[in-house]
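The structure appears below as structure tokens.
A single protein chain has been omitted; all remaining protein chains appear in their positions.
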Amino acid sequence: MCGLFGMYAKKTDVARATFFALCALQHRGQESAGITTSDGQLIYTHKGMGLISQVFDEDNLRPLKGDLAIGQTRYSTTGSSHILNAQPYLIDTQHGHLAVGHNGNLTNTLALRSKLLEQGVDLVSSSDSEVITHMLAIANGSDWEGRLTDLMTKAIGAYSLVVLTQNAIFAARDPMGLRPLCLGVSPTGHVIASESCVMGPIMAKYVREVRPGEIIRLDKDGVHSTQGAKPKQLTAFCIFEYIYFARPDSLLEDKMVHQVRQCLGEKLAQEAPVEADLVIGVPKSGIPAAIGYAQGLSIPYGQGLIRNHYIGRTFIQPEERLRRSKVRLKYSPLVSNLIGKRVVMVDDSVVRGNTAGPLVRLLRKAGAIEVHVRISCPPVQHPCFMGVDMPTYQELIAHRMSVPEITSHIDADSLAYLSHEGMSQAVGGKGSCSACFTGKYPVQLEKRNYQKKEFEVT
Amino acid sequence: MCGLFGMYAKKTDVARATFFALCALQHRGQESAGITTSDGQLIYTHKGMGLISQVFDEDNLRPLKGDLAIGQTRYSTTGSSHILNAQPYLIDTQHGHLAVGHNGNLTNTLALRSKLLEQGVDLVSSSDSEVITHMLAIANGSDWEGRLTDLMTKAIGAYSLVVLTQNAIFAARDPMGLRPLCLGVSPTGHVIASESCVMGPIMAKYVREVRPGEIIRLDKDGVHSTQGAKPKQLTAFCIFEYIYFARPDSLLEDKMVHQVRQCLGEKLAQEAPVEADLVIGVPKSGIPAAIGYAQGLSIPYGQGLIRNHYIGRTFIQPEERLRRSKVRLKYSPLVSNLIGKRVVMVDDSVVRGNTAGPLVRLLRKAGAIEVHVRISCPPVQHPCFMGVDMPTYQELIAHRMSVPEITSHIDADSLAYLSHEGMSQAVGGKGSCSACFTGKYPVQLEKRNYQKKEFEVT
Amino acid sequence: MCGLFGMYAKKTDVARATFFALCALQHRGQESAGITTSDGQLIYTHKGMGLISQVFDEDNLRPLKGDLAIGQTRYSTTGSSHILNAQPYLIDTQHGHLAVGHNGNLTNTLALRSKLLEQGVDLVSSSDSEVITHMLAIANGSDWEGRLTDLMTKAIGAYSLVVLTQNAIFAARDPMGLRPLCLGVSPTGHVIASESCVMGPIMAKYVREVRPGEIIRLDKDGVHSTQGAKPKQLTAFCIFEYIYFARPDSLLEDKMVHQVRQCLGEKLAQEAPVEADLVIGVPKSGIPAAIGYAQGLSIPYGQGLIRNHYIGRTFIQPEERLRRSKVRLKYSPLVSNLIGKRVVMVDDSVVRGNTAGPLVRLLRKAGAIEVHVRISCPPVQHPCFMGVDMPTYQELIAHRMSVPEITSHIDADSLAYLSHEGMSQAVGGKGSCSACFTGKYPVQLEKRNYQKKEFEVT
Partner (left out) sequence: MCGLFGMYAKKTDVARATFFALCALQHRGQESAGITTSDGQLIYTHKGMGLISQVFDEDNLRPLKGDLAIGQTRYSTTGSSHILNAQPYLIDTQHGHLAVGHNGNLTNTLALRSKLLEQGVDLVSSSDSEVITHMLAIANGSDWEGRLTDLMTKAIGAYSLVVLTQNAIFAARDPMGLRPLCLGVSPTGHVIASESCVMGPIMAKYVREVRPGEIIRLDKDGVHSTQGAKPKQLTAFCIFEYIYFARPDSLLEDKMVHQVRQCLGEKLAQEAPVEADLVIGVPKSGIPAAIGYAQGLSIPYGQGLIRNHYIGRTFIQPEERLRRSKVRLKYSPLVSNLIGKRVVMVDDSVVRGNTAGPLVRLLRKAGAIEVHVRISCPPVQHPCFMGVDMPTYQELIAHRMSVPEITSHIDADSLAYLSHEGMSQAVGGKGSCSACFTGKYPVQLEKRNYQKKEFEVT
């Protein structure tokens, strides 16, 4: 999970536009952020740890000159939280300078890594993105389109890329289209972004998705598209983008995410109705499905839980007796809405299962006389190896427990998940990766043994 | 607008509890935060600029020992954003050390200030809170209850206070009860807080409000209440706490704020109905009234605007052509929900009027065929001098324009405000200050001439 | 120990000049630094912890506008290292704004403090300087000269002051002249400084010392002098300024400090000659006396110890086995100069006695066949209560041990201190405080019981 952006636009402060674009992509990653620009001569970069608003100020934004820019926001995964891993990743190559922003995860990293080391290309980090950058720099091909195509034949897994050279921006998406990427037009140029929600705030307009295997070049001549690798028969767009990741106002495969989520709730209403007085959503991502579920059954929708946004980035540990109730620090019940009512609590998914139980008990304590839990996707039973930070098999509650066991574990009066069919109908699309539900991975997996942390830089 | 907290509890890490309490009060002020504790011998303080999670870490929280603590979060008002103004304010007095947290605004500051300077009490800042602290330190009275009572006879305006001495916590509220303050009980002691939403996260229970003019002492003997100044005939609780400030899960005058807001929406539905296809709220504070309005008219409620929380704390200025559309950086429309619909947009209030117009145009551009604006309070026509950071007369749109003029200014198909009667019925209560609507201030105002900034510390 | 500076000069960037003046006074205090200016209307202040070069940058220096400035560098004394204690100390008084920089230590602080608290003047810190500032603000007198005079009748002990009001700079020195302060003239105005070494770097010229009890006002009309308190019969200028504190290029009582130090070494040569091959000084403060000693006995002077300046501000603790030899981290012997030689090691003073022993052993290990230690002042046997950070009686080696005992303790072949008479002759002057050698304090001491730390702010 990361957010990518690229822009080629004349008479525009492209670094500033990239800043606001990254603000709109902040939900895709909050560990680090960076912007690289080119004025056709020099390449300028600033990156740092933390939120975009923490990394950038007028003083470090101002020097980022030029008509070309790429930017990235990075997701925090354990152990790799270091400025070395902040992107864009910038190197000097035989073909000139190259800056790369990457979203996704390769599944043959180890093999590629070994090959690079054997060729004498040394690496400074353990990140996929560094591997991709060096693969690209030494790829065969007479131009960057050629090299990106060559890269596509070797890299297996999920990757969306934005690439900056001295004079052009390139965008590319893996041949299965696992991670999102789209194209837009701005008053004086063109933009590339992980999600279309970027467009409005920077006065650009969504044009279309970058196609699986496609390579797009933005330069002084406008937009130029090449098909790199042949797209796979079946695309495998990550279905979790619909369920949880993407912003509700983004378009994915030309559908607005919010609408899909409401529709997931409606399907759930058809599949798993219940008599109740109030439908609430777990804020924020459970709310659209809750509204859909409520409308589907004509039960009043209302707010039942308030979420404290300020608790999110706190590292202070609660006292022992408060530790049991960490959920309580984040969510508060709206007693007046809940008291004496039969409540349906809708959430987007259950992964580890640490939140649902305490929330059910919180609602009961606040006066709910029944609490029915409805989840707008099927049980998550398999880890993701394509870029989503999901836990191991052992940590997935639906891997360890049956639905009745989970129902009892979370103390719910009833629990229902949306069926795989229901989900597919609501999402539609040309083919999605739903490996986390089914275990059918769209790519072959490498036996991972690079997990071992080999060095630490602070 | 500030958040106050106080706690006396044995065998509890009171500083840590105060930290989490302040997290729950963060919406009341984000400029600075501080915690002061006492172990009966020494007083310990840490304070700093920014969010509570930025000010505190394990290293500076750990040394805050003892059974007594007070904490404060401070609201940002122009020109006074400095660590010198961070609270609790700590001084040494003839009666021992004193730490004070203050929420509110005096209306006779200048007179009190002159009197203090004449008496030889010099001041280091231009803040009311420093004036109150020194007034308290030199007040007549044989104990702190006596001195707080004396203070109440001299200070005019709005003030809720938490005070820490070596061995006790005191809480006090002005005789008109302008700003909120409540009492709770924790497993091993008692707590004081600006809002009851604090209680749940720290495993405390709400007991009751501190009464206008009441002084509460928390010490090793438990809770002790004294009536300080005689409460005024009419209390004047700030009605804007219901409309906008307070957290929806807080109880004010024993009513849950969320319920009041939903009820404001229902009243508005009765007073100003409209034929429409969708009711949306301006996130986040307009949502409860929107739900109430939708239910009152049996129009579907839905989400129409997404708010980007990450844009809030950014100081980067957008480029010239984006500057016109600052609202666009913060809000995005959910096109799929809006297209072809007659939409009612409910918001809690209109103050300067800079947001409503751009939002209406945003909804139209996203496909809404009609946009009706409904405001769940009357027009704000008068500034507040009792602690709410409101603009001058000239900046208040409802002071400059009539409702039809505003309707046209914000480009709405129709605009309606809730009537004063409707608001009063929804809020109920024993008497509120609604001076910002009526201009009838509950206290005499001082001709303010201390506005002139006299010094600057960076 | 602190460094003070004040300036009134037209068409000059007085804040910038103050910055460079404080750089020249940095040896007098490295804990915190601050500058306050006035443009006749507003007062501007910036202060912070650390070296002047760490506290100030172009961004925070630029806003300090006006023709008047004072600045201070503060010495680090245990437990009070906090921004609250950084000076200039700025308050609002009945007579207008007041900024104060203070160097020295009162000996009746507790009495003054009690009196202030009784009068209702509360205090925010435990510092003398705050007491002085409030005393001044409430002093009797129709103008600041009057109030400074009144202050002089009440404050007992050591104090040099620079004071800034909206339109003038005041300088004052206690009636015994314990701490230094001098007047200079700059191309467009006048300056006040703790030491004359300030003058050169800022293109000013030394004029004369501020006299004991004198009050100097700098304003648009130039320099105006008033005698405040009658000066004491005997001045009591701190003799340790000559021996250790002041910069060698400063003039004290019109004598250059370096010359006095060389002369101390010459006297020592007369009083305690020894046959030797090389005279070395302990860098840096022992070097002038070493040169004087060498010349007095016609023994070659040379360098024998190199001091690593970078180790000074390190808080990393050496490993256990290195801890015994902390001195070794700071000093290295020049073996080629020392080998086979009879060496005289000259130092300015011995206080705790932790350095001399290890240095003697270091010289022996480097090949010196004899090591004779010569100290250019008498044994320090009494603590200072007038502003010098000296240890308690128990920590002073010369209080616990006789000279022969110390000789053996530090492993020297011989040890000699300069006599009191020798020191007095070298220093000359109108009367000095040498209480640290004699125990004869020039003022009555208060039984200190405010040592107890009563609060802690971080």
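The first chain written gets the first letter, and so on, giving A, B and C; residue counts start at 1 in each chain.
One rule holds for everything that comes next: contacts are C-beta pairs under 8 Å (C-beta built on N, C-alpha and C of every residue); 3 or more make two chains touch, one makes a residue touch a chain.
The structure displayed is predicted, hence computed values, not measured ones.
Asks: Check the whole complex and report which displayed chains the hidden chain contacts.
Replies: It touches the following shown chains in the full complex: A, C.
Asks: Touching the left-out chain: which of A:H97, A:R342, A:H399 or A:H420?
Replies: A:H97
Asks: For the full complex, which residue in C:G6, C:G104, C:P288 or C:G422 touches the chain that was left out?
Replies: C:P288
Asks: From the list C:T226, C:Q303 or C:Q381, pick the residue that touches the absent chain.
Replies: C:Q303
Asks: Kindly state which of the options C:F19, C:Y244 or C:F385 is in contact with the chain not pictured.
Replies: Reading the full complex, the residue touching the unseen chain is C:F19.
Asks: Touch as defined at the start, partner being the missing chain; which of C:H258, C:R342 or C:H399 qualifies?
Replies: Going through C:H258, C:R342 or C:H399 one by one, C:H258 is the residue touching the chain not shown.
Asks: Going by the touch rule given at the top, which residues of subunit C touch the chain that is not shown?
Replies: Answer for subunit C: residues 12-13, 16-17, 19-20, 23-24, 26-27, 51-53, 56-58, 61, 187, 197, 200-203, 247-249, 255-256, 258-259, 262, 287-288, 291, 295, 300-303, 306, 308-311, 313-319, 321-322, 325, 328-329, 332-337 touch the chain left out.
Asks: Which subunit A residues would touch the chain omitted from the figure, given the whole complex?
Replies: For subunit A, the residues touching the absent chain are 42-47, 60, 63, 83, 90-94, 97-98, 114, 117-124, 126, 133-134, 137-138, 453-458.
Methods note: only the chains that are shown with their structure count from here on.
Asks: Of the chains shown, whose Cα centre falls closest to the middle of all protein Cα atoms?
Replies: Looking at where each chain's C-alpha mean falls, the closest to the middle is B.
Asks: So, what's the distance in Å between the C-alpha centres of subunit B and subunit A?
Replies: About 35 Å, centre to centre.
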